[in-house]
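For this view, one protein chain was removed and the others were kept in their places.
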Amino acid sequence: MRRILMPRMDIDMEKGSVVEWMKPEGEAVAEGEPVVKIMSEKVTYEVPSPASGTLHKIIVTAASEASIGQVIGLLREQGDTEEELEAAVNEAVVRHAEPERKEGERRVEVVSHAPRRETARIVASPVAKRLAEEHGVDLARIVGTGPEGRITKEDVLRLVEEASQFSETIPLTGVRRTVAERMAESFRAAPHATVTIDVDMSHAVDLRKRLQESGVDVSYNALIIKATAMALRELPILNSTLKGTEIKVWKAVNICVAIDTPSGLVAPVVKNADQRSLVDLTGMVEELASKAKEERLTAEDMKGGTFTITNLGMFGVDQFQPIINPPQAAILAVGRISQRPVVEGGGIMAKPTATMSLAFDHRIVDGAPAARFLSRLRDILQALEEE
Amino acid sequence: MALSLNEMLQMYRQMLEIRRFEENIADLYHKGKVPSSAHLYIGQEAVAVGVCSNLRRNDYVLTTHRGHAHNLAKGGSMRKLAAEILGKATGLCKGKGGSMRATSFSDGVVYSCSIVGANIPISAGVGLSIKMRKTDQVVACFFGEGAANIGDFHEGLNLAALWCLPVVYVCENNLYALSVSQTRSTLLEDIATRASAYGIPGVVVNGNDALAVHEAAEKAVENARNGRGPTLIECKTYRWLGHHAGDPGLDYRTKEEVETWKRRDPVKIFRELLLSKGAAEENVGAIEAEVEEAVRDAMDFALMSPYADPKELLTDVF
Partner (left out) sequence: MIRELSMVEALREALAEEMRRDPAVIVMGEDVGVLGGVYKVTDGLLKEFGPERVRDTPISEEGFVGAAIGAAATGLRPVVEIMYSDFLANCMSQIVNFAAKMHYSSGGQVRVPLVIRTMVGHGRGHGGDHSQVPIPWFMNVPGLRLVVPATPRDAKGLLKTAIRGDSPVLFFEPHLLYRTKGPVPEEDYALPFGRADIKRRGDDVTVVAISAMVPRAVEVHERLRDEGISVEVVDPMTLNPLDIDTIVESVKRTNRLVTVEYSPKTGGIGAEIAALVVEKAFDYLDAPIVRVAAPDVPVPVSPPLEKMTVPSVEAIMEAVKGILA
């Protein structure tokens, strides 16, 4: 008999969630054959079976979490006795029901997703059982309000009515869940303030055109990343993090690029963006984007970000207020480039313009330095050249 | 009124039918063909026939668990009676009543009551119905001396007497209620003595003398028919076999006693009487042959008949 444990796939990993079991209970599996998919920090991993045998019992089901080292499944090997297996199952189930809590770690309450009762008889009135079956409600998820905790007809109908308001129920798992937790955490911890500026993109447009004509493809994203990285070098306080009572300024400028994928928002890292050429940056962003969309991002891709850029211009959005990607100090939101009337030399001209908003952690940075940064960014963008 | 020879021959036929019928039933019982208990009348034939020979077709009879004889004496079908005793669908009661409740209603047998004494008040009620409907019918109620000690006897006779009902109560005193003799059940020598307790006439008669029974019953039937109320006739008789088929009846009686009564065989006595009155041997012999044939036919019919369909279980409740 072998225990399948939640593996530590990364040095910082503390817990993971089971994405899906690749074998059903009772099916044979060979040593080294992938038996379960887990996810941590938006990265998916396939876990190989520790030995050959049959998958005897799934302890942690899909969409459930487990701490690293926790038993998530049991593998039956030849020669195992029923008693051994039963004992192991019971032990694992009990442990799973009461996860160890580390000191100081704040428990995140999951309100909408009530835990499934694995043991104990479900007490429900006959009509409650029938209605639950008719409406496809899992009785194990209802807390009964009848005598001795009996689930009553009313309890079931209440749930059915609640559910009937909704056309779709999407479980909060995987990337979505991580984003939800992260965003809430970020917004709660850091007092967000935003400064906004309009940038004349005519120079950037020209530069791009010129490079294209000489056969070099460079993306707007690359231009913005480069300009941001250079601005960060000048005003490094925007490239920092607050740890306890210390503000630590990072050495490297690793810019996270927010990418929208079918499973949600991910922000892989372009490392040392200040040292890369525009062409390099263009390639790096493209690669990260395709990896993201194919769910092939590695832990390495996700580590070490110091600043984040997020762009909703392709949707026609001019401006928006982003939420900081913790534990960073600030985030830049970029809108679309559009022709706008601009007053210049006493007259009105049409210029390609983009609005950029910088949200910053007011514990670390004040409005003036933030504004100064944004101003420098604009100046850089309006004069950028390829090296 | 004196009986004609033909009437007597008819009585003989009926007594012999009862005798042969009961003998055959005993035989079938021992062969395991009778599902219930059967209580046989052998030795008492003169009582049933002596009384019923005074009754019209539309007069009523109520009998007991020992009631095969009364069904036959009242003109009931031997075939249907045999089939009922065997519990078959072709029986009088579709096999639902059996031997103890065999009832030929269309021949005037209202019911066979297998709870001792129950037919006594029921007979009073039949008498009441006759009186209310203002017909000149009568009802004859047969029971053993054992029934004379149960409450229904007292309550029923009291009502019949009080309301002057057209009932002829016939106590067939065969000296034993199952295993307990009359002398161990009551201080009375004659059950008929109790009639005076209700203000009605009580008559004791030799139950093995068909003519004597006939005569006593004739008077009682006439009284009843003419609004002079009930009579209690006690017929002293004896059953040759035990209480029920399978009971030798010798745990509580002596062989000598049984033999003594067998020598007073009512059927034999009546045969001799017939011949002495001028009946031809061939006529008597012919009756005997016909009875053999009829009884054998009835037994064959019963044996070959089917049981009722299972759905009959649920019919006739209401």
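Going by the order they are written in, the chains are A and B; count residues from 1 in each one.
Note that in this section a residue touches a chain if its C-beta (ideal position, glycine included) is under 8 Å from a C-beta of that chain, and two chains touch if they have at least 3 such contacts.
Given the structure is predicted, the values throughout are model-derived calculations rather than measurements.
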Chains shown that the absent chain touches, full complex: A, B
Residue, one of B:18, B:73, B:93 or B:140, that touches the chain absent here: B:93
Chain not shown: contacting residue from B:43, B:67 or B:121: B:121
Hidden-chain contact residue, picked from the options A:7, A:50 or A:146: A:146
Identified contact with the non-displayed chain, of B:50, B:67, B:156 or B:266: B:156
Residues of chain B in contact with the chain not shown: 60, 62, 91-97, 101, 103, 105-106, 110-111, 113, 115, 118, 120-130, 132-133, 151-152, 154-156, 158-159, 162-163, 315-318
Residues belonging to chain A that touch the chain removed from view: 125-130, 146-147, 152-154
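Just so it is clear, only the chains that are shown with their structure count from here on.
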Distance between the centres, which are taken as Cα means, of chain B and chain A, whole angstrom: 103
